[in-house]
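For this view, one protein chain was removed and the others were kept in their places.
To keep things simple, chains are lettered A, B and C as they appear, and every chain counts its residues starting from 1.
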Amino acid sequence: MRDAVRIVLEDFSQDEEIRALQASSKRMGGIATFLGCARDFSEGREVSEIRFDSYDRMALPEMQKLRQEAIERFALIDARIVHRLGVVKAGDSIVFIAAGAEHRAPALEACRWIIDALKERVPIWKKEITPQGEAWVTPHP
Amino acid sequence: MRDAVRIVLEDFSQDEEIRALQASSKRMGGIATFLGCARDFSEGREVSEIRFDSYDRMALPEMQKLRQEAIERFALIDARIVHRLGVVKAGDSIVFIAAGAEHRAPALEACRWIIDALKERVPIWKKEITPQGEAWVTPHP
Amino acid sequence: MVTVLFFGPVADRVGVGRLDVEFHAGMCLQDVFSGLQPQYPEAFGLVSLAAVNGAHATDMSLTLTDNCEVVFMSKFSGG
Partner (left out) sequence: MVTVLFFGPVADRVGVGRLDVEFHAGMCLQDVFSGLQPQYPEAFGLVSLAAVNGAHATDMSLTLTDNCEVVFMSKFSGG
């Protein structure tokens, strides 16, 4: 089975991720996921693609730490985090988070916590490529 | 394309639901989902399967209303709700909710709101079949 | 005639999923409830929600019409 935390260049299947998550236990009653996708429009500009830069040495370990912290903090049964790098087109997936718990509340809360923490703590930067030029994305709070 | 709100007897693919959701717009930056699954253990008892009863005339329209309300309340781009009936085995999917918005916060909040409201407003009842007998599930707050 | 439907745990305790109750002018939701409750106290002990013609009914003084469909329901446990 694929690692629960991955940085990938190719697209991935949510169904496969969910199956991998469910494989860890049949006591999972709720699975919350968050999928971040590339938009074709941002801050009033058309976006044709998104490119990434990443401090690899730190990005993957930090994502692994996030998963472990989320599992402990929300008493999750399991969690998975996948982030794409390389070149992503409008509509493509960028990041996928799945959190499985016995009940729905911790699964949903963990999912929210992980994506917020990932944006704050994982050293990845994205640049939007538009017909008018390129621009690094300024993070929103 | 399949309806955005469905009551089904067979299993369904999350990937297909996500693709159908994404088809509505490339401005979707965040998609939150919630999957409720049948657990093999509940209130200290083993559960071999779950059966459903539903007031069909009201269940589907109420789910459609929930979707519409969520779209308005959270300014979603689109949302989908699928609920299974019939007989469901441990580990199987029961309910799937997907909410897509321009940004992550409304998508995640809508997903939480829809599952909470669905449990409160949609006339479906589930019964757990255990080796010791059958019991209708008492809802938790 | 008023069609009264039961589902899930309420249907199990009533023993059937459907009862027909004679309609009379001015009849309200509470009248149907009070007419059946003494015969099925266990089932009606579970009832916490009602619907008329497929819509949630929170006002028990709601006036019914002939041939309407009434449902007395226990708390939902879907999802």
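Here is the rule we go by: contacts are C-beta pairs under 8 Å (C-beta built on N, C-alpha and C of every residue); 3 or more make two chains touch, one makes a residue touch a chain.
Everything quoted here is computed from the prediction, not taken from an experiment.
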Visible chains in contact with the missing one: A
Touch list for chain A against the chain that is not drawn: 36, 52-55, 57-59, 61, 83, 94-95, 115, 118-127, 136-139
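As a convention for this text, only the chains that are shown with their structure count from here on.
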Chain B-chain C separation of Cα centroids, rounded to whole Å: 26
Chain A and chain B, separation of their C-alpha mean positions in angstrom: 22
Set of chain C residues in contact with two or more other chains: none
